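Omission of a single protein chain aside, the complex is shown with its protein chains in their original locations.
In order of appearance the chains are A and B, and numbering begins at 1 in each one.
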Amino acid sequence: MTSQATTLPARYYTDAGIFHQELEQLFFQKWICAGRGEQLASPGDYFLCEVGGESVIVTKDSSGTLRAFYNVCRHRGTRICGETHGTFAGRIQCPYHAWTYGLDGKLLGAPHMEDAGFQHGNYPLHSVDVDTWDGHLFLNLSSQKPQSLAMQLADLPEKFAPWQMQELRIYKRIVYNVKANWKLIVINYNECMHCPVLHPLLSRITNYLSGENEIPNSSYIGGSMGFRDNAQTMSMDGAIHREYLPGLSESARKQTLYYTIYPNLFLSLHPDYMMTHTLWPVAPDATRVICEWHFHPSEMNKPDFQAEDAVAFWDRTNREDWGISELSQLGISSRAYVPGPYSPREALPAAFDKLIVEEARKSTVR
Amino acid sequence: MTSQATTLPARYYTDAGIFHQELEQLFFQKWICAGRGEQLASPGDYFLCEVGGESVIVTKDSSGTLRAFYNVCRHRGTRICGETHGTFAGRIQCPYHAWTYGLDGKLLGAPHMEDAGFQHGNYPLHSVDVDTWDGHLFLNLSSQKPQSLAMQLADLPEKFAPWQMQELRIYKRIVYNVKANWKLIVINYNECMHCPVLHPLLSRITNYLSGENEIPNSSYIGGSMGFRDNAQTMSMDGAIHREYLPGLSESARKQTLYYTIYPNLFLSLHPDYMMTHTLWPVAPDATRVICEWHFHPSEMNKPDFQAEDAVAFWDRTNREDWGISELSQLGISSRAYVPGPYSPREALPAAFDKLIVEEARKSTVR
Partner (left out) sequence: MTSQATTLPARYYTDAGIFHQELEQLFFQKWICAGRGEQLASPGDYFLCEVGGESVIVTKDSSGTLRAFYNVCRHRGTRICGETHGTFAGRIQCPYHAWTYGLDGKLLGAPHMEDAGFQHGNYPLHSVDVDTWDGHLFLNLSSQKPQSLAMQLADLPEKFAPWQMQELRIYKRIVYNVKANWKLIVINYNECMHCPVLHPLLSRITNYLSGENEIPNSSYIGGSMGFRDNAQTMSMDGAIHREYLPGLSESARKQTLYYTIYPNLFLSLHPDYMMTHTLWPVAPDATRVICEWHFHPSEMNKPDFQAEDAVAFWDRTNREDWGISELSQLGISSRAYVPGPYSPREALPAAFDKLIVEEARKSTVR
């Protein structure tokens, strides 16, 4: 990365064509993080994943296998489920004409379709690929056989194994609607040069000059950040109010890791908890962000467990980040905007921009 | 109709170009039902009809002739009437510069236009064709001389003469804003295979396997449905709380007729009342539906007349239908949607789709 690196032209943040191309290439062709396996405790449990205008049913079949389907009946196209989550009683039934599917998506019943020629086997629910990594649940909406999730994740499973993420349980979820392009939220997350100005509370706990970044690759960008002398974790007072996560080395206890796992997962690993953000592009200038806080069950089971210090800390910091991202969106939309220079401390945003441009070049759509 | 019939491609429900083409060919070229003649009791009474972004003044002139005009002043184009209905004091006057028209649309006064060359006769209100059928009021916005309403209606006047619809009077109007393409509402109205799943209340009164459909033609589709043994009409308890409409045969007293009269009128004839729906496309995914309940004045004049049983019954059923139509709109908009198979019990929807495709083929616009 040299000093010549600059921000992207405005059209990457304002053009509807580029937006849809990115949805297609990054959100519909790649594995996207859709939540956590714990959301589907028992067969028939389901939740809906909304991505790029699509609604996907994610469920667990009677054999315990995870399944995902487009939320579209094969009869007349009706959206089958309206509720964001729930439990199927062994069957998925369309509320219009009672076409009924198994939890594996197979069509079991279709009233009045008894005509010669109708084959139930031809009308399963349209399936979506689903897989997991250490408790994180991923979907792939590609119409062609995608590369495996393991291939996409590269060395991440090994890297984060000590955190035993599969063990962790959700404590809190906050959904934010941000009036900014999804890439501005990625860029914001991947540098802390803005922290002294924008995040006074955070800057009392962590020094933005601490830590170091990994060399960017095609699967993720990220790095670490250390604590100031008087702090042990990211919380309102910087003190740690829970046991360390089991299995962490001494050095892992002294830092937070911030990783952007392409295309839509921010993984923030703290000494005592995991925070995740998933990004859901809604429009060139709008993104839904789902932020979750996850803790170890041994802590959550303690009668005096509380974690509002971690939630409140990041909720405030999140809102500061969304606000400035919205101001970025507004300024970049100006006729006066021209790409500006990145500093060496913005190497991760620059690497991300580079990947975005490469993806755009791959496309023959435009 | 064979089992190969399938639903239409998604673009018929989502594409703005197709939507506007349908408005043009079906709503601006054909006669559309705009209400009832009783809405204009005396000369000067008027109401506004909103169709496809247009506002039409419908009124009665001093000779008692029905008249309709675009709500557009010939001077500077101002929308003349803002109120949805009312009574003109013998003249139609623009509130901007007082251009004044007769109830026949002729320009009577135009202040300061006294210049040589200005001919009042050149600036009448733009007229819209108007006609009636048995109390129903129709408009035709075609810029060319349309075929007559009688031609468009074919054998309907004769068929429904026994109901003496002209005699009936409105009791209740409910306006619904439905987030679905207008054609999905037509399709929903024209099959009852969904009734057992979607309409438990209705299914206690009528058996969806009862009745029979007419052979579809280019003017309408429709058919009858009978009552279960313990029911006499469509009401909350299935009991009939009013006298039968005069003139109905024994067989007519034992069924409800459901007709879709192209392009925008649903005519539902019950033993003791008439229900009408008119459809007003607003956007590819939005339709305004005006539902009215009409009764015989001899019943309405009774001191203990009430009809909330019929209103409540259909209001609930309507809302069930709008809800599922909205789910259809959402599912059809999915990238996973492909046309699905119609059963033999969906012959009327299939016939309607066929007509829609034929209309689309006529167009050279696209």
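Just so we're on the same page, a contact is a pair of C-beta atoms (placed from the backbone, for glycine too) under 8 Å apart; a residue touches a chain by one contact, two chains touch by 3 or more.
Predicted, not measured: the structure shown is a model, and the values here were computed from it.
The hidden chain makes contact, of the residues A:Leu66, A:Ala154, A:Met193 or A:Val282, with A:Met193. Of the candidate positions B:Val72, B:Leu153 or B:Val289, contact with the unshown chain belongs to B:Val72.
Where subunit B meets the missing chain, the touching residues are 28, 53-55, 70-80, 82, 95-98, 110-113, 115-118, 123, 126. Listed for subunit A, the residues touching the missing chain in the whole complex are 3-4, 7, 10, 187, 193-194, 196-198, 324, 327-328, 330-337, 340-341, 343-345.
Everything below uses one rule, namely that only the chains that are shown with their structure count from here on.
The rotation relating subunit A to subunit B, fitted on Cα atoms, comes to 120°, given as a multiple of 5. The mean-CA centres of subunit A and subunit B are about 47 angstrom from one another, to the nearest whole unit.
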